[in-house]
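Beneath this line is the structure, given in structure tokens, with notes to follow.
Of the protein chains in this complex, one is absent; all others appear in place.
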Amino acid sequence: MPINPRATVTTARILSNRKVGAYHHIALEAGEVGKLAKPGNFIAIAVGGEYSAMPLHRAFAIYRAKADGVHASTVEIIVAAHGKGSEWLTKQSEGSQLRITGPLGTSFPLPAEPVNVAIIGGGYGSAPLFDLADHLKSRGCRVDAVIGASTSSKIFAPLDGKRTVNSVTVTTEDASAGVQGRVTDVLEELIERQKIDLIYSCGPMAMLKAVDEIAQRKQIPHLVSVEEAMACGIGICMTCVLPIRDANGTIKMSRTCIEGPVIDSECVVWSGGIPEGTWGAP
Amino acid sequence: MPINPRATVTTARILSNRKVGAYHHIALEAGEVGKLAKPGNFIAIAVGGEYSAMPLHRAFAIYRAKADGVHASTVEIIVAAHGKGSEWLTKQSEGSQLRITGPLGTSFPLPAEPVNVAIIGGGYGSAPLFDLADHLKSRGCRVDAVIGASTSSKIFAPLDGKRTVNSVTVTTEDASAGVQGRVTDVLEELIERQKIDLIYSCGPMAMLKAVDEIAQRKQIPHLVSVEEAMACGIGICMTCVLPIRDANGTIKMSRTCIEGPVIDSECVVWSGGIPEGTWGAP
Amino acid sequence: MSVVDLSTELAYAKFENPIFTASGCASSGKELSQFFPLTELGAMVTKSIMLRPRSGRATPRMAETPSGMLNSIGLQGPGIDHFLEDDLPWLLETGARAVVSIAGESVDEYGALARRLRGVRGIAAIEVNISCPNVENRGMVFACDPTSARAVIETVRINIGGEFPIIAKLSPDVTDICAIAGEVINAGADGLALINTLLGMVIDPKTLKPLLGGKTGGLSGPAIRPVAVRAIYQVHSRFPKVPILGMGGVASGSDALQLIAAGASAVSVGTASFGDPLAPVRIKSELASLLIHHGFARLRDAIGVAHG
Partner (left out) sequence: MSVVDLSTELAYAKFENPIFTASGCASSGKELSQFFPLTELGAMVTKSIMLRPRSGRATPRMAETPSGMLNSIGLQGPGIDHFLEDDLPWLLETGARAVVSIAGESVDEYGALARRLRGVRGIAAIEVNISCPNVENRGMVFACDPTSARAVIETVRINIGGEFPIIAKLSPDVTDICAIAGEVINAGADGLALINTLLGMVIDPKTLKPLLGGKTGGLSGPAIRPVAVRAIYQVHSRFPKVPILGMGGVASGSDALQLIAAGASAVSVGTASFGDPLAPVRIKSELASLLIHHGFARLRDAIGVAHG
């Protein structure tokens, strides 16, 4: 299979940039990118403008992509100001231009049958899950969402997103919204109640790991979207690697920008580092 | 004498930024800077914003400074987009903030008597001369201006500036405005006609040198505002030096940011480089 | 494409244009081929390949720094067998020119790699990476020691035969880069690649510990360009006949021209591709315009013009 099969480099124009809780919702006029994107893909953005001291790409999950409308296509992202690059991004005004590369990475595989699905999002990790939910619903799946964060402003759960799914459970660690606690505190009960067949999750690694413990215990297939520090986003720098088990059971340090971000949790070696027996390990 | 005696570091707000021919006229709300500035002083500006790859100051002559008005003070500058930093500056919009340091450098000494003065400006070099003309006029001097550039768009001669002086002669090398030629082509005639007692000039080094040849020949005192590549603008880096003769006749590599930009042309060693006999020369 | 003759050569290898990828910054080509035909490049320089598969270093492997980045990949790769079976044939099939970069942990390993490459058809040149600071060989870097640098190139020379030009890639982390250059030239290098990354470190502002899994990493990107220009200038003035593949912070045609004027016959683009996959082709066309602007009919006439 070719690598980055549908990706192009595009000058995207910011259509809108507005604050949503702790995040910024940025909509881009994005050439062909929005037409070719699948749920779970991400885009890489060059930051800092012409006089930038920041040479590297920033990765953002596609929240929504649309081919229709007045523009060639639109791509929406949800940005948390983390370091300098994402902070710069949140300050860009309508009309300004960004160099984006995408769509990149793997997408969420969809079940062939109409099954009961749980989507679990941590922080801005919920962003790509609503589009996924849309696709799942149109295949007849029941979709229950669990959205967690440390505090309410970091819950990303837009109204139309909430309408798409059958139920939304919000958890916050400080009890500022929904149930006090973590997504894992409500997940088991949800699995039982809705007879969940399949779990998709996206959020911090620690959350993915905790969700996976439950999924493993309950023997439910689990697809995760991982987040590793990325320099290029297109597979040429080898910085974004994670130990991943391949079809033959061999653990390799795999690039999460092209073999991920969406990975079957069965293949993820959660211990991190370079596990013993990794292909080519010292 | 203290160094940088009236300088402060100020967060200045851009009041307006508009294109004037090949230049940008930028007005700043500038704290105390405009109150303390004298004709000939300059300001140093940090460029590129928060994520800048450009660590060094940029120097701009003060075109006009005002203490009155609604703002603490205003400072106006005329910017030619030369490299990346000045280009960035020309793109900054009204309301954005700049870190400026000033007023810096020497100012134009004013004659005690009402004499006949010629001001000679090359390109944006005319910017500081109109404010000077104002001061000269209020001391009863007659002021004739010669403003030259390669082409008309690079002639900076604002209406109110023109009104201040008794006459303006424009020269352009491509004949797109005024007399075809260089400022030196019209200067001798002007000196004769108006019985010029004193010359002030500001522009490229080659122009200053050519003007000085005439001034020397005619034995007319000549004050020049020089322009050397500057890193700091405040005397701490030693990059902006020129060979300057001091009161004892000793040639020293002097910092033009603090011993200049305005220098008596008698002290300037026009040959450049490190002339033989320079203090501490190898 | 343009009226300027961009063709160049590194020893007896000829290239249609001087813009190459940089080893380790373009993997083996498949990733970038989605963005532009690899035949647009003067050559694809492949990621340094070792004898055996290698997992590389622990993550995090990167840190962005002002106008630069640190990497501590640790030469992760599939090993020479997989490379010769899979990556290289794919690359050659695209019609791209291939410069194969090799790296070893011992002089013998370089020799073994050279033997594996001997007789392989279609390779334009071999870049011998003797300067990677990431190799866990008691922290020692071949390129930092004249004797080992020489030994590696001698071994490669003997084992590879005369089929491909050997380009020795040097580290700037040395007291006297001309001395190392002299050694590898004497040992049989046909050309030099200048420069590899500078050894650097970032402390994580949160944990106050070294941020990278490998603690130190290699500094690349525009930040190091002045060091690259200096190294190329120094080496070219000492060894004007030895062709140089220049690299280090090239992000525009003007940057490439700086390296060429300093003495580079061709230029690799590394870190710039991480923020713009089209960087190599953009740089090539910017360079062509600049050459025309400066009145050069041929790229070759611009090589080393900063001297004398």
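Each chain carries a letter (A, B and C) given by its place in the written order, and its residues are counted from 1.
In the analysis below, a contact is a pair of C-beta atoms (placed from the backbone, for glycine too) under 8 Å apart; a residue touches a chain by one contact, two chains touch by 3 or more.
These figures come from a predicted structure and were not determined experimentally.
In the entire assembly, the chain absent from the figure touches the shown chains A, B, C.
One of C:68, C:104, C:191 or C:270 touches the chain omitted from the figure, and that residue is C:68.
Contact with the undisplayed chain is limited, among C:18, C:78, C:191 or C:249, to C:249.
Within the whole complex, the absent chain has one touching residue among C:202, C:269, C:283 or C:299, and that is C:202. Within chain C, the residues in touch with the undisplayed chain are 63, 65-68, 70, 144-145, 173-176, 198-203, 205, 208-210, 215-217, 219, 221-227, 229-230, 233, 249, 254, 257-258, 261-262, 294, 302, 305-306. Those residues of chain A that touch the chain absent from the view are 53.
Considering the complete assembly, chain B touches the hidden chain via residues 2-5, 7-9, 46, 53-57, 85, 99, 101, 228-232, 234-239, 241-242, 252-253, 258, 272-274, 278-282.
Assume only the chains that are shown with their structure count from here on.
With respect to chain B, maximal separation of chain centres occurs for A (centres as means of Cα atoms). Each chain gets a centre from its C-alpha atoms; the one nearest the centre of all protein C-alpha atoms is C. We define each chain's centre as the mean of its Cα atoms; on that basis chain A and chain B are separated by 55 Å. Separating the CA-averaged centres of chain A and chain C is a span of 35 Å.
In chain A, the residues that reach two or more other chains under the touch definition are 53-54.
Listed for chain C are residues 66-67, 222, each touching two or more other chains.
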